[in-house]
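Apart from one protein chain that is not included, each protein chain of the complex appears where it belongs.
Letters A, B and C mark the chains in the order given here, with residues in each chain numbered from 1 onward.
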Amino acid sequence: MDLYEYQGKELFRRHGIPVSDGRLATTPDEARSAAQELGGQVVVKAQVLTGGRGKAGGVKLADGPDEADARAREILGLDIRGHVVRKLWIERASDIAKEYYLSVTFDRGAKKPLLMLTKEGGVEIEQVAAESPDALARLHVDPLAGFHPFAARRLIYAAGIDDPDEQRQILPIVTRLYECFTGSDAMLCEINPLIVTPEGEVRALDAKVTVDDNALFEHPDIAEMQDLDAVPPEERAAREKGVTYVKLDGEVGILGNGAGLVMSTLDVVALAGGRPANFCDLGGGGQAQGVVDALEVITADPQVRSILFNIFGGITRGDEVARGILQALGQMSISHPIVVRLDGTNAEEGRRILAEAAPANLHVEPTMLEAARRAVELAA
Amino acid sequence: MDLYEYQGKELFRRHGIPVSDGRLATTPDEARSAAQELGGQVVVKAQVLTGGRGKAGGVKLADGPDEADARAREILGLDIRGHVVRKLWIERASDIAKEYYLSVTFDRGAKKPLLMLTKEGGVEIEQVAAESPDALARLHVDPLAGFHPFAARRLIYAAGIDDPDEQRQILPIVTRLYECFTGSDAMLCEINPLIVTPEGEVRALDAKVTVDDNALFEHPDIAEMQDLDAVPPEERAAREKGVTYVKLDGEVGILGNGAGLVMSTLDVVALAGGRPANFCDLGGGGQAQGVVDALEVITADPQVRSILFNIFGGITRGDEVARGILQALGQMSISHPIVVRLDGTNAEEGRRILAEAAPANLHVEPTMLEAARRAVELAA
Amino acid sequence: MAIVVDNDTRLVVQGLTGREGRFHGLRNRGHGTQVVAGVTPGKGGQDVEGVPVFDTVADAVAEMGANTTMVFVPARFATDAIYEAVDAGIGTVICIAEGLPAHEMLGVYNYIRTLGITMLGPNCPGALSPGKANVGIIPAEIFREGGVGLVSRSGTLTYQIGHELTQLGLGNSTIVGIGGDPVVGSSFVDVLRRFEGDDETELVVMVGEIGGDEEEKAARFIEAEMTKPVLAYIAGFTAPPGKTMGHAGAIISGSSGTAQGKKEALEACGVQVGTTPTEVAQLVAERMGARSR
Partner (left out) sequence: MAIVVDNDTRLVVQGLTGREGRFHGLRNRGHGTQVVAGVTPGKGGQDVEGVPVFDTVADAVAEMGANTTMVFVPARFATDAIYEAVDAGIGTVICIAEGLPAHEMLGVYNYIRTLGITMLGPNCPGALSPGKANVGIIPAEIFREGGVGLVSRSGTLTYQIGHELTQLGLGNSTIVGIGGDPVVGSSFVDVLRRFEGDDETELVVMVGEIGGDEEEKAARFIEAEMTKPVLAYIAGFTAPPGKTMGHAGAIISGSSGTAQGKKEALEACGVQVGTTPTEVAQLVAERMGARSR
């Protein structure tokens, strides 16, 4: 789960990481009152779960309430990389002398948290890593040893931050960001930029936090930050039905059992010259209700022209799946051509059941490859 | 640092371990008001940092304020194993159906925390361990893995607690006691007895908590619980001067540099037929002020008849120690015979310096054994 | 021989009295696995079709000599179950449960490494050594004994490939599902190393997917240390960046973790990568034919 900047900053604040004072606004009026309360110059920042908002015109300075109102009118409703701006963060403006970068990420490869700090902040960290890797200090924390203050010191020295006053301020920020990371079950806690003001004060000017979905049950306060409106509507519908669904851009609707098999099916469809319309995993079962739910989600996509069912019966028995499909087709009316490939446990029996019922739009194919070719033909 | 029952219970309460409601009292009047506030039958419990207070008459039931006042008069001022009762804990009385025992200790040998639980509570745990070891469930917690709920389950099953309602209540108590143990840097957190009331409610009826002195700086709230009045006065004086001193029961005052060497000196004095009056470690130094401080503490003990100085010069140089001793003797008047043994770095020079000054009551001996024999003779 | 599970496996099922645990535990027993115990706190003393149930794993170890556990408890209790098993002396942990908090698994992973414990999962189908033992949810019926070691991050995709092998007359030494979560107990490298040392395994098929860099590490390991032939398949060429494809671990972050990148890394280390499950099976058949000649 990705948090908005304002939510990430709220977490930072709770962990004692210095951030600028600000207010949330969803209307120009609220932006005006926020600017009023904060006083002086403010920044009006689009809250979207994607990068590049600055270039897209989603971050603007405003001198006082009137300008804040005007800037809010400009930014609300903007489409930034497919995300429509519905919320603004109105923040007291900061003077910036230096822009650093600090983050803690969950390093899957090393299976350890990774701290990163560089004086070259304000740009994408991948760019720093590629262009000036020596400027980027990296340090893993061994979960068995836990975090100890030396890690912050080592990071600061390795990044070449040699102003003692900055060192003194950044030291606790590293420690607290790590506490925020573990205490929130985060996969990422990123401050970019971590600014130094002309007066020498260090502060987090942005916040990017991703929290492990599987750990949300331990953090009800974070879970309730979730903004369902930000999820694409078709994925939201799938989630409500308990179906794993990812929208893609093609014409062949795909569903199967097991994430790996479905991914492989997408690839095979592409090899056959088609374009997958989605990823849809039924999970272990092939019961009628699951099939109905998945078909409803898939057929709601107007781009879908044919549907490919790829089932490998393991624990799930092929005959049961066949009955599930027939029952589902009985419950809803679908005009799309449907190609079914059934294999594994009791597959022959399953294919026999489908052949006997033989709905007009149902095509049974013996192998995954042949099924994919057929589905692509039917979508043409 | 040992905590009083009432302090331990305060820690327990903070960690969510159920304890009875109670009040602290230092006078019969306070005991009376406490009983008034609590209502009903109360227990008047002597607060002393030693065991066996029950047998010594330090725990009594009282039916209402008048009786509480009377019982407080009986108990205040009692001498329990050398500890004078100056504080009382007035607690709402509990009906007891069963007495269990639960503790977390710092197991030095295994270098892991040790959980212990038995249904045979209310007696000394050493007795249970000796007489019915099978009734005592023991489980180590690996600090690298941390505490996980299975440990509490396993302990409860191993102790043979099979009432589901008791299991349900004891499970969180084990977890919380462990949290109290690590969160307070404790060396021991013991609940004896952990009672089950006739209504089936589980509660801590006593609390024995020892906190690591070296970690008190991290727990100012616990550090301020320290009751300096409970420390023997001569040890308190030594502590204030920064001298490591333990009072013993003999006539030969002993001081030296290094804990091991001093312990060994005590033993050698005993082998020579004498009785050590104290353990006193000057630490690394042999500077005049340290020697003066130590001699003041030792000579304050009226039992002392002779003093044995055992110094092995390592980093500390023998000549410096000799000058320190002479300077100290110049600063204070001591009539006790003093035997000095100096060895190691620059010992010859040191012995020469002492021989030249030759105070009347100063006897220099070449070896530890000879010095011990001489000090014992002089104490006779 | 075979790896991970075999005739010496003495299995305890944590969660045997639950619906899934019971179904799969008994199914595993039906395929010859020595299922010696179940564990469900509070149900000690009961039995599930003759399999004794204990309150704790320690009891299952003490009384039945269990040496392997299958964890079939809900995700929020799974970490505790794993620590319990390890503390009780279990040497092989197979965690079918999925969706464990990633930070918890980080702790488990780093801890059990210090103890030399073998772990598969979370979110894995288990391990099957045909004719010897089956621990998990892999359908044993579609596999037969043979010389192909199979290791995969995915369940049904593994069955698919195993099935294609079976149809070509080939069998497996062991099928190992390492799991689809972001942090799992064993990497491809861990399993490849064991296949390399296994008498029965002649050739290994590695089935990867998008996300992480385990396939890239495996490629380097294969080049540097494996003498047995390894063939690979990667799923997810058409997956878009930033989207989780069913498995929590199957996500392309930025430009890292793509199927194309993994394929290129493997090929650069001399590992042939099949385009479809069918092609992989055919490549295996060719190699095995060549080996037996």
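Methods note: contacts are C-beta pairs under 8 Å (C-beta built on N, C-alpha and C of every residue); 3 or more make two chains touch, one makes a residue touch a chain.
In this text, all values refer to a predicted model and were calculated from it rather than measured experimentally.
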Report summary line: Not-displayed chain touches, in the whole complex, chains A, B
Report summary line: Given B:84, B:97, B:271 or B:355, the correct residue touching the omitted chain is B:271
Report task. Just name the one of A:145, A:332 or A:355 that touches the chain not displayed here. Result -> A:145
Query raised in the report: Of B:84, B:259 or B:332, which residue touches the hidden chain?
Result: B:259
Report task. Just the residue numbers, please: which parts of chain A touch the chain that's not shown? Result -> 142, 144-146, 148-151, 153-154, 157-158, 164, 167
Report task. Touching the hidden chain in the full complex, which residues of chain B are there? Just list them. Result -> 106, 108-109, 111-113, 126, 142-144, 182, 185, 187, 212-215, 217-218, 244, 246, 248, 256-264, 266-271, 276, 279, 281, 312-315, 343-345, 367-369
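Here is the rule we go by: only the chains that are shown with their structure count from here on.
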**Report entry** Most distant chain from chain A by Cα centroid
**Finding:** B
Query raised in the report: Counting C-beta pairs in contact, which chain pair ranks first?
Result: A-C
Report summary line: Chain centres from averaged Cα atoms put chain B and chain C apart, in whole Å, by 54
Report summary line: Taking each chain's mean CA coordinate, chain A and chain C are separated, in whole Å, by 28
Requested in this report: Please set out, as single numbers or ranges, the residues of chain B touching at least two other chains.
Outcome: 144
Report summary line: Listed in rising order, chain C residues that touch 2 or more other chains are 107, 111, 114
